[in-house]
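A protein chain is absent from this complex, but the other protein chains hold their places.
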Amino acid sequence: MMQPGLYHILFISTALFFIGVYGFLTRKNLVTMLMSIELVLNSVNLNFIAFNKYLWPHKMDGLFFTLFIIAIAAAEAAVAIAIIINLYRSHNSINVENAEELKY
Amino acid sequence: MPAIIYILIPFLPLAGFVLLGLFGKKYFKSASGWIGTLLMLVSFILAVYVAYDYFSATSIFPRNVPVKYTWLVFSENISIDMGVLQDPISMMMIVVVTFISLMVHIYSLGYMKGEERYPTYYSFLSLFTFSMLGLVLASNLFQTYIFWELVGVSSFLLIGYYYDKPSAVAAAKKAFIVTRFADLGFLIGILVIANTSDTLDYNTLIATLTSTGSEQASSAAASTFLGASALTWGTALIFIGGAGKSAMFPLHIWLPDAMEGPTPVSALIHAATMVVAGVYLVARLFPIFSINTPAVLDIVGWVGAISAVFAAIIACTQTDIKRILAYSTMSQIGYMMFALGVAGYGGESGLGYTASMFHLFTHAMFKALLFLGAGVVIHYVHSNDMKDMGGLRKKMPVTHITFLIACLAIAGIPPFAGFFSKEEILLAAYNGNTIIYWIALITSGLTAFYMFRLYFSIFWNKPYQADHHSGHKSEGGWIMLFPLLVLALGAAGSGFIPFGKYINTDGIPLESHFHLQFSILPVALGLAGIFMAMWLYKKQNNRPEKLAASLNGFYKAAYHKFYIDEIYLFVTKKIIFNLIGRPAAWFDKNVVDGLVNLAGNTTTAVSESIKKLQSGRIQQYAIYFLFGAIGLAILFIYIWK
Partner (left out) sequence: MNGSDIIFYLLAAMTLVCGLLAVTTRHIFRAAVFLLFSLIGVAGIYFWLQYEFIAAVQIVVYAGGIAVLIIFSIFLTQQAGDKLPKQRIDRKIFGALAAFCGFALVMIQVYGHTFFETEEGEVTVSVFNIGKKMLSITDGGYALPFEIISMLLLAAMIGCIVIALRTKKENS
C-alpha cells in the first residue's frame, strides 16, 4: 500500500463511472437507471476535484465545475423524475422495455 | 399628349379583365357585360382621339415612341422594352381593334345573355382586346412576341369557352398547338434578327438594317446558312410565325375548327383582329422585308396567293356557314398577304402595302358584320348548317339587308368598301406579278360566288320551316342589331377613306388610284359569280347536285378541304407518334422509370433489412454507443497515433 494520491482517486472515479454505466445498461427500471446516472455524474465530480486538488491547487476551476454539475444534476434529476411520473401515468409502468414507441 | 392616354387604351380592357375575372362571378354577374362594354367604349374613344390627333397633326407621319419603359436589358443595345409605337398602321389598328371589339362587346350583351359563365366570357374578351392592343402598339420586337403569345392564349380560352363540348376543347387545343408551333419560328426569327442586327427596338432595327452602309446590314447579309443570309432566315422564320397566326396555307388548319367558339368571338378574333396579326407583323417589318430580303417577300406573296385561291375553292363546297366564313377570312387574308408580297418600297411600287392595310381595314368591317349576321341567324335557327336555313329574308329583314351589304362589299361590287381595297390590291398585283394577278382575279370571282351562295342559301332558297326546337322568334333585339347597322355603315362607306394619303411605305402620300377600264374585269367576274350563285341557289332545285356530280373528284377533294387535315394527322399519328413518340415513350417507361424505380426499391429493401436496429430500446442504443465510443478511442489512441 502506498500513500493515497491522484491515481487512487482516479481509480475510484473510473470504477464508479463504469459501475454507473453497467447499471445503466442492465437495469430495467427507469428510477434505477436514473440512480446509475447519478453515480456517473459523481465520478466526474470526483475527477474534477481530484485534478483541482493535485494538479492546479492555485485555482478553483475544478471546484466550480463540480458545483455547477451538482446544480445541473439536481435539475436533471427533477426533470427525469417528472418524466418518469408522467410515463407511469400513461403506461402504468416505468419499465424501460415498455417505453419503446419511438421505434421504426 | 400625356403618355397616360396611350397607356390607358390597352390598360382599360386589362382592368376589365382583372375586375371581371376576379370579382365578376360573385359581385356583378349580370352587370359584367355592361362594365366590360363601358371600359371598351372609353378605350375606343381614346383610341379614336389619339388616332385623329396623330393623323391631323401633319401630312408626313413619323414613327414616334411616346411611351417607353426599359424592362429587361440583355446587353448594351438589346433590351426588352415596353412601349407604344405610334405610326400610321398602329394608329389605324388600334381604331380597328377597339371599334370591332366594342361592336362585339355590345353584340354579346344580347348574344351571350343568360350564359352560365357570362362574366368569364367578358373577362376573356377584355383580355384578348388588351393583348391585341399591346401587340399592335408594341415598340419592340420582343414586346410584340409577348403580346402575340397572350393573344394566342386568350384565343385559346375563347375558342374553348364551351369547354363541356369535346369538339370545342379539341379545336382550342388545335388552334393553340398549331399557332404555338408557328410561334416557335417567330421566336427563332427574333433571336436571329437580334443576333445579326444587335437590337430589338423597331425604330433602330429598321433604321440600321435598311440603311445600306450600316455595319449590321452588311454583316447580316454576309453571314450565310444553307445558302441564305442570316437576315433572310430571320425574316422567313418571322413570317412563319405570322403565317401561323394568320392561318396561311399550310398552317391554316386551326382556323375552321376555331369556329367552335361563340360567334361574336369568331367575329372579333378570327375575322377582324387576331388573324390579321400576321399581316400586321409583315407590314410592321415591311422595310426590312422589302429592302433586305426581297426573296422572303416573294414567298409571302406566293403563300398569300395560294392561300387565297385554296381557301376560296374550299369555301364553295362547305355547308357550315361559320366554316364558309372562316375559309373566306383565310382567303381575304391571303389577299392582304400577297398584296404585301407584290409591293416594293417607296413611291408607286408601295401601292401593295397601302392596299393591304386598306383591305385589312375594310375586311375587318365587312367580315365582322358577316360573322355577327351569321350569329343572329344561328341564334334564330339554332343550327350552323346551311341546309337548316333558307327563306329567312322575311323573318329577319335587318339582318338580311346588312348581310347583303357585307356580301356585296366582300364581292367587290362598287361602291361598297371591298371594291376599293380589292381594286388597289389587284392593281398592285398587276404591277408586281402577273401570275398572282390572275390568281387573285379568279379568287375574286370565286369569292363573289361562295358569298352569294351563302347569302341565297340563308335568305332565299326554300321557304323557312318553323321547326319545333327553335324557341324565341325574333331577330334578337336592338342590342344585337345595332352593331350590325353600324358595321353595315362601315362596310358600305369605309371605301371612300383616302388611305394612300395616310398609309404608305415612305411617307409620301399616294394618289388615289382608280382606273375605270381596269375595274371592269374584276367587277364583271364578281357579277358573274353572283349570277351563277343566284342561278344555282336562289330557288330550290337540283342544279347544285348536278354541278357537284359533274365535278366529282374535284368537288369531293374540296369538300374534304383537300385532305390537309388528314395529311397532318397522317404525319403526326403515323410517322411522328410511331417512329419518335413510341420509342421515346418506351425508353421513358422502361429505362428512365426503371432506373428511378431501381433506386427506390433498393432504398426500400435496404431500409427494411436494417430498420430492426431502431428498436426503440434505449439500452440497446447505449450499448452500441458505448462500444462505438470505445472502438473510436482505441482507433485514435493505438492505431492512428
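All chains are identified by letter, namely A and B, in their written order; residue positions are counted from 1 within each chain.
Basically, a contact is a pair of C-beta atoms (placed from the backbone, for glycine too) under 8 Å apart; a residue touches a chain by one contact, two chains touch by 3 or more.
Since we're looking at a predicted model, the values are computed, not measured.
> Return the single residue from B:L22, B:V73, B:I580 or B:A633 that touches the missing chain.
B:A633
> Quickly run down the residues of subunit B that touch the omitted chain.
Residues touching the hidden chain, for subunit B, are 619, 623, 626-627, 629-630, 633-634, 637.
> Which parts of subunit A are in contact with the chain that was left out?
1, 3-4, 6-12, 14-23, 25-29, 31-32, 34-36, 38-39, 42, 45-46, 49-50, 53-60, 63-64, 66-68, 70-79, 81-86, 88-89, 94-95
Note that only the chains that are shown with their structure count from here on.
> Averaged over CA atoms, how far is the centre of subunit A from the centre of subunit B? Could you give it in whole Å?
So the centre of subunit A lies 83 Å away from the centre of subunit B.
> Can you check the complex and tell me which residues of subunit B touch subunit A?
Touching subunit A: residues 611-612, 614-619, 622-623, 626 of subunit B.
> Could you please specify the touching residues of subunit A with respect to subunit B in the complex?
Residues 21, 24-26, 96-97, 99-104 of subunit A touch subunit B in their complex.
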